[in-house]
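A single protein chain has been removed from this complex, and every other one stays in its place.
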Amino acid sequence: MSTQERVLDVRVIPPREKHPTIFATFNSLEPGEAFVLVNDHDPKPLRFQFEFEYTGKFGWQYLEQGPAIWRVQISRIA
Amino acid sequence: MQLGLSSEAAMDAPVSELLVACVRRGIGTLELVLNPAIGPDEVLLAARMMDDLAVRISGIVTDACPDTQALAVLSRMADAPIIVRGEYDLSSRIACAREICLEGGTALVFVSGPPDSWLDTITYTGVEFAWHVDETCQDPAAAAERILHARRIAAIRLAGGGPETAMQDERGIGALMRVLAIEGYDGPLIMTPSSQRYRVVWAAWLGRRGGWGCGSKSDKTGRSVPLKLERGMSVADSR
Partner (left out) sequence: MSQTAVDLDVRPVEPKDRYDTIMNAYEKLRAGEAMQLTVDHDPLCMYYTLRATRGDESFTFEYVERGPETWRVIVTRTT
């Protein structure tokens, strides 16, 4: 299973479930694991939230940056 | 997992406009539902147009199963599975899907409703299936976990998404998406309107200009094609 990509496309998630789902998915990971977030815009505010609430515990790597979709690999470091 | 769009989102739109909408919205896969406006020729035209685009056909939905050989040919030429739907019972849909596979195509059985009503039969017969998630599924995350422990899901259809997303926070869709992500689901997730009464908002969301549908200057390039595929019907191959 570790070779399968975990993809969370948030475009179909209702607004008030979106961030809770993202953080629940992150918290479901084991250290060293990652998922790919897919969205229709740059999730910068989310990144700021990770930086404040999970300082040093997450990795953030853009895989795609528009024009239509953004894909970010978010990894759990610890 | 790859987000997709069903042609049911704009039933009288030509496939070219559906493809433009997919590209604009960053949607990687398109499901085509056979109906009077979309027949085998339109499916193959779409497949050809997709050669230059980052969009693929996720499946071809049929609500009738009169000619499994023709469906198998269509499946092979479009490089996409037939999704066997229709108002007949599960065993009939399974039989149709199996025949399509025996004829050299690929097919998925459309299933919806509580897994209790179909999962055991699907598991026993070993057929691949497309799971349709709508409002009758009260806890889609729990259903997904149960299904995934038994079988691989080849395709998922979500009644909603798109412009309906903001109205659907009672349906547990976030929880479902978390399960699919953690379990590594790698098939398509096809958005389709939960009701045709939402067709106006879907049309706007898809970037419709000037209107599609009744009372507007709709694009009349769609032509009538027989819903019933007849044996021996030539499927034009003009690649």
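Residue numbering begins at 1 within each chain, and the chains themselves are lettered A and B in the order written.
Heads up, the rule we're going with is that contacts are C-beta pairs under 8 Å (C-beta built on N, C-alpha and C of every residue); 3 or more make two chains touch, one makes a residue touch a chain.
The structure presented is a predicted model; accordingly, all values stated were derived computationally and were not measured.
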Touching residue (missing chain; options A:Ser28, A:Gln49 or A:Ser75): A:Gln49
Where the missing chain touches chain A, by residue: 15-19, 39-42, 44-46, 48-49, 51-52
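Keep this in mind: only the chains that are shown with their structure count from here on.
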Centre-of-Cα separation between chain B and chain A, whole angstrom: 27
Touch list for chain B against partner chain A, complex: 1-3, 23-26, 158, 160-162, 165-169, 173-175, 177-178, 181-182, 184-186, 189, 191
Footprint of chain B on chain A - complex, ascending: 1, 4-18, 20-21, 24-25, 28-29, 35, 38, 40, 68-69
